[in-house]
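Subset of chains shown; positions unchanged.
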Amino acid sequence: MKKTAKTTKEGLRREIREAVRLVREKNPMAPSITNTVTINLVANAQLAVGGSAAMVYLADEGEAMAALGGAMYINMGTLMPFYAETLPRTVKALAEQQKPWVVDPVGIGVGGLRTSLLLGFRTDKPTIIRGNASEIIALAELWELDSGKKSGGVRGVDATDPVEAARTAAVSLARHTGGAVAVSGPIDLVTDGKSIAFAEGGSKFLPMITGAGCSLGGVAAVYACVAAPFVAALTATAIYNFAGETAEKIAKGPASFQTAFLDALYRATPEEVGAQPFTLETAGK
Amino acid sequence: MKKTAKTTKEGLRREIREAVRLVREKNPMAPSITNTVTINLVANAQLAVGGSAAMVYLADEGEAMAALGGAMYINMGTLMPFYAETLPRTVKALAEQQKPWVVDPVGIGVGGLRTSLLLGFRTDKPTIIRGNASEIIALAELWELDSGKKSGGVRGVDATDPVEAARTAAVSLARHTGGAVAVSGPIDLVTDGKSIAFAEGGSKFLPMITGAGCSLGGVAAVYACVAAPFVAALTATAIYNFAGETAEKIAKGPASFQTAFLDALYRATPEEVGAQPFTLETAGK
């Protein structure tokens, strides 16, 4: 997971292709603790890109999964009371095992347990943070990092801020964790705190199926089994953008879109994913 | 939410068209506490008609959702122990916030917690009750209202009584709550205790996909964000009947039906939904 001296578009494209290929070859397992709304889609998306899935709720199972998986996905939706024990013990085990993990701070701002757990992750740092712009800004504020603005307020699982508005927050979070941050939106933003990639593509239908964002987080965890955090987040974003475009061409609505989207995740080649358009900027100071 | 002096078919059709249009325009959020079997379909159906979804399990999150949402959906399937606290606190918060909410008494008769919670809803009244005929009759009996007959017994999530058999129970329940009751079946019955609408349409495949009824309840909650309870329940019933008919024409079985059904919910226009056939009767004394 050594970084190249200088991040270049061509270097990133090569690493994206390699991540897609390695996952198809090695079938790495990225276990999840995730919400009950979209848990099936998370698993099926992980399988479609070539990974392996396993979902748990209990503390000692979270610890076992931290040892067994190559990386882990933790989603903050539909919390249950026993998560108060499960999540801290799981992320401690991930730290001990030096395994990467992805957090999706869905619902940030709603309820005491979620706030308490997310505050704990300020110290027990996730490797990749994935969310929409509102969630990323809210997390930077919760962690008292530079968020660039005041949060637009909680609005369930929907984005209310444009991705560009989360640029400062995303860079702050990435610098704090030393990992990567992926912000989903019409234009996606992925950063490691030094470089920022803006990725195009996707589909108008993606926000109309529940779990598009959650499953992207699960897929990022699969790629984090074989690639550095920034590359893993960017590969997940790129394959989602590619599959979204592909699926929209034949979709008649959100449900036929979801079917075509998962099929497209399954059929996407390293070359197709590596060719997805993105621009690269320096994050600045 | 002022009632027109006299409920007429033409007036209702106008209000149905308006409800469909307003939801597409305003994207209102109707959060849910709902079972894990069909939670994904509930969310996707709510999104397909133009609403926004958020699912929670914890008491303080239920209270937060009562404040954030325009209306709420509570489904009694797959209860977990902590619902003993979550549901009463959530419905209290809904009452304080004067927010409408829909209850689906699925599984009524099975287990002590469900019975205890449903008994509590006799006082903390739901705005819309949605169920099949057996469930509606059982709820009227549990609340010691006129059910018109003795219940046909519990049978999981399946209907064992024809909708017409639930007419007395539905009217009793609507008069008790001051809201609306929707009974799903080959012919659907929707009443506010004064008028009864019998709606036609739908598909033989609807009872063959799990969650057809649950998701109708979630969609009724979305419409309850913008319309009076009777109109909201009737609009949800009408769009389900329209989408069911549309989907059956291209379905090869229940799974391709579900895909086509969600696509049809997404594409249905106010005019198409408002034109769905129904008859209107006076409920009588």
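Here are some notes:
Letters A and B mark the chains as written, and numbering starts fresh at 1 in each.
Just so we're on the same page, contacts are C-beta pairs under 8 Å (C-beta built on N, C-alpha and C of every residue); 3 or more make two chains touch, one makes a residue touch a chain.
The shown structure was predicted, so the numbers you read here are calculated from the model rather than taken from an experiment.
Of the identical chains making up the complex in this file, 2 are positioned in the shown model, whereas the full set numbers 3.
Throughout what follows, only the chains that are shown with their structure count from here on.
Note: centroid distance chain A to chain B, computed from Cα atoms, is 34 Å. Those residues of chain A lying in contact with chain B across their complex are 35-38, 40-41, 77-81, 107, 110-114, 154-158, 208-211, 252-256, 259.
Those residues of chain B that touch chain A in the complex are listed here as 27, 29, 31, 36, 39-40, 43-44, 47-48, 52-58, 60-61, 64-65, 68-69, 80, 82, 258-267.
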